[in-house]
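Note that this complex is displayed minus one protein chain, with the remaining chains in position.
Chain nomenclature is as follows: A, B and C, assigned in order of appearance, with residue numbering initiated at 1 for each chain independently.
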Amino acid sequence: MEKKKISIIGAASISAAFIIKFIARHSGAEFAHVCSSSQAGKMVHEYHTFLKGIVDVEYEKYDFDTVINDSDIIFITAQHGVHLDETARIVKAAKEKGAKVIDLSADYRLKDASLYDKWYNVSHGHSDLLVDAVYGLTELNAHNIKDAQLLANPGCYPTCALLSLAPIVQEELTDGNIVINALSGVSGAGIRPSATNTAMKVCDNIFPYKVGGVHPHTAEIEQGINAYNPCSAEAPIGVTFVPHVAPFKYGIIETIYAHLAKDISESAIYDIYKKFYANSRFVNILEPGYLPEVKDVVGTNFVNIGFKIDPRTNTLIVIGCIDNVIKGAAGQAVQNMNIMCGFDEAEGLL
Amino acid sequence: MEKKKISIIGAASISAAFIIKFIARHSGAEFAHVCSSSQAGKMVHEYHTFLKGIVDVEYEKYDFDTVINDSDIIFITAQHGVHLDETARIVKAAKEKGAKVIDLSADYRLKDASLYDKWYNVSHGHSDLLVDAVYGLTELNAHNIKDAQLLANPGCYPTCALLSLAPIVQEELTDGNIVINALSGVSGAGIRPSATNTAMKVCDNIFPYKVGGVHPHTAEIEQGINAYNPCSAEAPIGVTFVPHVAPFKYGIIETIYAHLAKDISESAIYDIYKKFYANSRFVNILEPGYLPEVKDVVGTNFVNIGFKIDPRTNTLIVIGCIDNVIKGAAGQAVQNMNIMCGFDEAEGLL
Amino acid sequence: MEKKKISIIGAASISAAFIIKFIARHSGAEFAHVCSSSQAGKMVHEYHTFLKGIVDVEYEKYDFDTVINDSDIIFITAQHGVHLDETARIVKAAKEKGAKVIDLSADYRLKDASLYDKWYNVSHGHSDLLVDAVYGLTELNAHNIKDAQLLANPGCYPTCALLSLAPIVQEELTDGNIVINALSGVSGAGIRPSATNTAMKVCDNIFPYKVGGVHPHTAEIEQGINAYNPCSAEAPIGVTFVPHVAPFKYGIIETIYAHLAKDISESAIYDIYKKFYANSRFVNILEPGYLPEVKDVVGTNFVNIGFKIDPRTNTLIVIGCIDNVIKGAAGQAVQNMNIMCGFDEAEGLL
Partner (left out) sequence: MEKKKISIIGAASISAAFIIKFIARHSGAEFAHVCSSSQAGKMVHEYHTFLKGIVDVEYEKYDFDTVINDSDIIFITAQHGVHLDETARIVKAAKEKGAKVIDLSADYRLKDASLYDKWYNVSHGHSDLLVDAVYGLTELNAHNIKDAQLLANPGCYPTCALLSLAPIVQEELTDGNIVINALSGVSGAGIRPSATNTAMKVCDNIFPYKVGGVHPHTAEIEQGINAYNPCSAEAPIGVTFVPHVAPFKYGIIETIYAHLAKDISESAIYDIYKKFYANSRFVNILEPGYLPEVKDVVGTNFVNIGFKIDPRTNTLIVIGCIDNVIKGAAGQAVQNMNIMCGFDEAEGLL
């Protein structure tokens, strides 16, 4: 079988580096164009030095026509807003050619264009594409992903939150507001040096940021939760989401507090999760008595989910862990590509 | 003025090491006996090597009579329950002699003896002493600390939680259950090697433990909060408290979620905190717009407190940071000693 | 093709965990018996929790007969000396059956039995097997590895040192003593809790150990270097080797100081290295101007080697980096298995 031709736009990012790593060991894919305006002319492994020996590809300047002509799958990683219009242009041209786009930015994740004004301070001119775009949280949306033309790859925090919450929201186990206390490794802040990603800031430290309902992943989480909420019309669920930076490079842990709406045992909750994720090979549900920790998922595409009831306050505490760059970005993007192309879901990811 | 004679029982612990460090640079105190059954005969700096050059004292075996005879202040650091009865014996003898006891264990922190059965699985035979013991959260209890015979030095998590919450509970700003998401450095797990404090377990990791209302600090936090709760009789406040171990040695951050009972601005809340802690030199209240982080308090006796309202869910998010071994144990113990002896509150601690 | 049957003895170790991970994704191998006396009855992923979702195998008690009967390849990981005689017994039985043994301990690495008395304080009763055993430093010994019956997998420090030094020793570029300053992640100290692997000891720290020519890897390095030293008879090369523990889990960096015996340019040295490793896919030689760093090899089977001349002292500084558990143990063991079984050298390792 001919290999799928892969192009990557914005290929200097950390997420892109991991996509490159996964494609390099993928049995059914090969590189078409690896584009980065800032690194064009360099070898990929000169910039992302951990790829030396693994990949032997050169960064090119992005060119619309060559990318469209030569690619079956186009990954786009960009800061939200920056590439929004160009992505729309690519999607249209790709569709004609039979190619598909996987966008790792936030640009096409929200269904309601007005949310972009509010949360991203961006005026979104492509409402039609927002409707067509498929939200790529693999385990929750696999049947739509298969035929996506434009796949909006989820944010890291929402991936962890939604996988942790979907089963219990669907079962109406919780009422009212949900608290999500999240910690992420510093890779979430990118590799370009800034005041918030120096070692002097990050090491031996934990610091909160975007506290008070201002992190735009809040909107993505609420959109996703209410898709599973049977009462979303009359009683939409809101979340109080507080992210922090933790002193490691990779990983997210979310400790989620949901007041229980009914009496239920831990073993019954376990059964709900197991059933919900019966066919999800990248979801580990931990038996009652065990709880996830960051280190067990780092370097993998797995999400580990565990939980415990606090009977004194009738609160269900769900804890989810992912690697923010893999399941939270590049790994899930390749997982989605695998489904879109008919490969084994795990190809390149183990 | 003659220097106060200080003895320390259980002096191999991390908390004891910091007490030793603070006493070594204290202008009004000197060592009587530094007791450790496991390290007797060794120099302190042979075991706690970071004290080499700072202190030149030898560990002795603990002997009741010499400690009672030679000491003005007796610090006790022990696992809860282990030293409970002997502490009672020491307190009585010390009282006759005019000496005072500062107990860093949990043995005399709770007022209700039945709570020891429930939370510590210990049958507490000294209810009378529980009544007499003064809970040593310095900023909340300074007037009682002055004349304490037995001072029960607070736990690390409760110190951070209570300092963060007392002002808003007193003002009845919150209703219902409070969520406390806490992360502590690994020093909280002691220095004896165990499955939960190896570098392979702790580095690049965060893991929850004692989840679901089973950590005994929950009781200490609730006792302390309700002492400030004007409606504690009819509406006692409960907490959902989830501790985690974070990948650093020292420091605690608690992200606290309290639903607001009334409309209030951030500047009004700031004023409440500032007024409450107007005379507290080790409390830093951060202005609206700033939030605390672990690194700024490590190595100090300060607590840094900041907050933010999430207007979407009407939730007040308070964030408190302390050094778990200093303000959370040894530093606060010496701060209390300073008050009990009439020294400047900060002597030895800057 | 039928899959090779793999057994692992001592499978609770960190090295074994990584062998298990690599075998789990190996296209030509499957598990026969995964043996651990301490963990028998548990699932592998209950002990090595990072393998959950990756492998679904149970620990068994080691049984000589079933291992011999059911295995094509037997990996042994053990503390030196502990399993020495049993390994000899296994090798003999395996030979008759056509199976092969890969020993990750130090028990069969040194050719001269008397060195075991000196460096390991062990009286080695199997000199014959020491002769037959093939030293498994893949890139330096691939032609012998192919037909090994007993493969002695190298130590972590020697792997890095010998790969870094072999080309320049062979070319007689250096005279006299060589200084090897080595730092290893704490995984080298195992996962069983001990005074030297707690987070309180390791975090924010570097500490030397076994200084002064007492680390037994010194003997392994000298044996290996002199195998490449054309003048080993009249002028054997000695090394001053000082290991330290560094504050991370995985990785080794060795900074090696060799006085230059002749005038030579950096580009000439580069050519020597490139030629020497022309066919070695897991060796990255860095061009003059670039130097290796630990992070780029962690999680991989690569060794990265770079160098620089200090013209003021005429000293060649060679820097080598590996992942101590992968190229320094489990990865190289599987790489050797691949060669012994005729698989692609990199199978399971990318």
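Throughout what follows, a residue touches a chain if its C-beta (ideal position, glycine included) is under 8 Å from a C-beta of that chain, and two chains touch if they have at least 3 such contacts.
Bear in mind that the values here come from a model prediction, so they are computed numbers and not experimental data.
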| item | value |
| --- | --- |
| Among C:Gln149, C:Gln170 or C:Thr240, the residue in touch with the chain that has been omitted | C:Thr240 |
| Touching the absent chain when the full complex is considered, from C:Ile269, C:Ile319, C:Ala333 or C:Leu349 | C:Ile319 |
| Sole contact to the chain not displayed, among B:Asn284, B:Thr313 or B:Asn336 | B:Asn284 |
| Option from C:Ala40, C:Ala93 or C:Val179 whose C-beta touches the chain left out | C:Val179 |
| Positions on chain C contacted by the hidden chain, ascending | 177, 179, 181, 183, 201, 203-209, 211-213, 218, 238-240, 242, 244, 246-251, 253, 255, 257, 259, 291, 293-295, 298, 308-313, 315, 317, 319 |
| Missing-chain contacts mapped onto chain B | 24-25, 49-50, 52-54, 204, 281-282, 284, 293, 295-297, 299-300, 302, 304, 350 |
| Those residues of chain A which, in the complete complex, touch the missing chain | 14, 186-187, 191, 193-195, 197-204, 247-249 |
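As a working rule, only the chains that are shown with their structure count from here on.
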| item | value |
| --- | --- |
| Interface numbering overlap (same over half, different under half) for chain A and chain C | same |
| Inter-centroid spacing, chain B versus chain A (mean Cα positions, whole Å) | 40 |
| Inter-centroid spacing, chain C versus chain B (mean Cα positions, whole Å) | 47 |
| Gap in Å, rounded to a whole number, between the CA centres of chain C and chain A | 37 |
| Touching two or more other chains - residues of chain B | 201, 203-204, 247-249 |
